[in-house]
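A single protein chain has been removed from this complex, and every other one stays in its place.
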Amino acid sequence: MASRIDVSIQHRGPEPEQERKHPNTCPSCHSHYKDEELEANLRVCPQCGHHFPVRARERVIQLADRGTFEEVDGDLRSADPLEFFDLRAYKERLAEAEVATGLGDAMIAGAAVIERRPCELAVMDFAFMGGSMGSAVGEKFVRASERAAARRVPLVCVTASGGARMQEGILSLMQLPKTVAAVDELREARAALISVMTHPTTAGVIASFASLGDVIVAEPGALLAFTGPRVVQQTVKGEKLPDDFGLAESNQRFGHVDAIIPRPELRPYLGRLLALFERNGG
Amino acid sequence: MASRIDVSIQHRGPEPEQERKHPNTCPSCHSHYKDEELEANLRVCPQCGHHFPVRARERVIQLADRGTFEEVDGDLRSADPLEFFDLRAYKERLAEAEVATGLGDAMIAGAAVIERRPCELAVMDFAFMGGSMGSAVGEKFVRASERAAARRVPLVCVTASGGARMQEGILSLMQLPKTVAAVDELREARAALISVMTHPTTAGVIASFASLGDVIVAEPGALLAFTGPRVVQQTVKGEKLPDDFGLAESNQRFGHVDAIIPRPELRPYLGRLLALFERNGG
Amino acid sequence: MAAERTQGAVEQLKLRERLAKLRDLPLLRGVGVSGEMARLQRQIDRIGAAPTEDEVWQEVELARHQDRPYTLDYVERMFEDFIELHGDRALTDDKAIVGGLGRFNGRTVALVGHQKARDIRERVDRNYGMAHPEGYRKAMRVMELADRHGFPFIALVDTLGAYPGVKAEQHGQGGWLARCQLQMIRLGIPTVSCIIGEGGSGGAVALAVADRVLMQENSIYSVITPEGCASILWRDAGEAKKAAAALKPDAAHCFQLGVVDAVVPEPPGGAHNDHDAAARLLAASLSEALRDVESLDPVERRRLRHRKFRDMGVFLE
Partner (left out) sequence: MAAERTQGAVEQLKLRERLAKLRDLPLLRGVGVSGEMARLQRQIDRIGAAPTEDEVWQEVELARHQDRPYTLDYVERMFEDFIELHGDRALTDDKAIVGGLGRFNGRTVALVGHQKARDIRERVDRNYGMAHPEGYRKAMRVMELADRHGFPFIALVDTLGAYPGVKAEQHGQGGWLARCQLQMIRLGIPTVSCIIGEGGSGGAVALAVADRVLMQENSIYSVITPEGCASILWRDAGEAKKAAAALKPDAAHCFQLGVVDAVVPEPPGGAHNDHDAAARLLAASLSEALRDVESLDPVERRRLRHRKFRDMGVFLE
């Protein structure tokens, strides 16, 4: 009990078993693909429909009308206010993640147009330290909300996160109320938040802005949980968890998501939603 | 299914088995009492604690500081807009109920002081046509709310009702939104509604003002249900209902009531609550 | 009996006055055009002449007709780009109530409605249109979203009643029906409800605390089912016809009693005969009603809504 994880990163990478597999091998049907093949198919397995992870920049390409995404706050970086040092220094981990992903932190954000509807778009990247939310991600989300409120356009937010970034200690926990406050101001401005939860959306992110979407959309098979199945299994010991425990499908059955949208349908679906939330000259 | 009852009177009197017993015989431990004995004991069985029904005027005496209750709207009577006639005319039933109970309808209301705290007090009487809510009860409740709002004192409402009065047809159903609207105006005026649910509080009354109390108090063993156990049993056929199905104790376990207060403690409890809701010179 | 006949005559008079006003109401403008006004006139005339048990019972049967259009039948005909929203965010997605956003007359409108079904398996899935508290919470979620964004709100009512089951009770059926009404009466947005089939007691009124409440011509709205009423008052569920005549659940009577603001015409013989025509007539009435209440100042609209429900009922003093 004492060692359980709550808001912090739980899914810091693929499951151990999968670790040995090539990332382009489908964990569900074991088909193997060339990267171009997967990319051309929106990273959905043509054989069985498994949804592979999508990196943030590729997600933007999948969703935004060509050439419309204008990234902002690209220079925003996490600081190291706690001078956090475990087996390695947080600063080192940050630098390494930036080199590995080409991203400044685990979220990119900017203005975009989706199916001819203007919006702000914020996309998380699980490859950057497990998509964990520290001060940089929190600030980027807040600024995206503020821009959406000012422009009176919806904010579309695509999440993929293991939770708060523990290397920023209590400050990472503070990103929860920080982003919640931003959603409140978005609401005051009558701008919509459309939350697209992808695998995995857990812990600190599902316990803040991601769950506050006016509409909550999930990708098939995504793990959407505050506490993931591994830790819950430790709590309940003997009890066998349901097969789809914590998955999007279970979440929909229990009333937490509005729709599970397969990736190929996501863009037109968002287009229709954005049209509905478009202000009639407000 | 088609014959099920929903908002209307279900508990129009004691259970058949009990019907043969004297009303002063405890249905729980079978002790028998003289009326004065029961009255002196607030109609709680000294032997086992069973709560006998309390008529409205006696309830006022139990709760209000002596001589403080000032009844209003005593002349308000149900009309018969549908000219309702079943085996007998509604008008006849009304006249008979008035003679039998000495009440104009199933609720009395007025200004009161409870433990030195001023309030409005509305009390239902199950003996008047099963405590059913027609236009007269609805209007009395609304006016009590309006007086409480104007005086900025809490409204204490003691319910005992089988539901809406079907002899007034759709107009009795309209007493639900009518009383709900009154609660909303009470809230706008920052006056509290303290709901005391006694046996039975069901159907149309629990589906309207009774459930909207700022604080909801119940008497032990009271049936508090939208649909009572007999009808639910018809729905679920084979399934055995829990022993305390629909009772106050079950309602508390499921989170619907704040406290179950034995009758001897009710008056001081209400006094403490009223003190907490007293406006500090607002 | 003499007194009763006199009162009947008075009501008929009031009714005629109302009908005269009705012709001037924007709401039914569309009706005259489609030639339904005459039929409506005949139907309302019937009341003055005291409809027979058989006539009232026919309305009950039509309201329950298995080919009658259900909420989603109307949605697909009236709305463009409807996106259904699911779940109460707490426990489940109760399919006895549907809700979502769509384009109605070119602008975004939120809608909820009870949903029955024809196919046996879907009927079970929809629980015959009888919702648990979770369904009403879903409706409340859609209302809240609509209110926040300023979308007008439409509710279609079609239920025998809120579900009388074990979990429904344990989860607080009565309380949620009350809270749903409370939320609905507070909304800042324009609201219109229409009874499109069975308007069964608390489960129905929970979605009908609107600025304008309409009833389709062959729908019923009642505090209790005729069968339930008969089994209590006549001690014989078989006397349902008599109970129905006594309860007066039909549209014309509800209109006469001031409970609904207008009656929505149906195609000849009833909505089940022509879903498309029924949807066109319903859409026309909803449009008129919305236009009517949208023109009001939000604070004033809310005040009038309160006032309307506050004044429901008939009593002596």
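Order as written gives the chain letters A, B and C; numbering starts at 1 within each chain.
Please note the rule applied: a contact is a pair of C-beta atoms (placed from the backbone, for glycine too) under 8 Å apart; a residue touches a chain by one contact, two chains touch by 3 or more.
No experiment lies behind these values; they were computed from the predicted model shown.
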{"item": "Options A:54, A:171 or A:248, residue touching the unrepresented chain", "value": "A:171"}
{"item": "Per the touch definition above, residue among B:23, B:102 or B:255 touching the missing chain", "value": "B:255"}
{"item": "Residues belonging to chain B that touch the chain removed from view", "value": "187, 190, 192, 214-215, 252-259, 269, 272-273, 275-278, 280, 282"}
{"item": "Chain A residues that touch the omitted chain in the full complex", "value": "1-9, 12, 73, 75-79, 81-87, 134-136, 138-139, 142, 164, 166, 168-178, 180-185, 202-204, 206-212, 224-227, 231-232, 235-236, 239, 241-242, 245-246, 250, 254-256"}
{"item": "Chain not shown, touching residues in chain C", "value": "89-91, 133, 137, 171-172, 175-176, 179"}
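In this section, only the chains that are shown with their structure count from here on.
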{"item": "Centre-to-centre distance between chain C and chain A (centres being mean Cα positions), rounded to whole Å", "value": "42"}
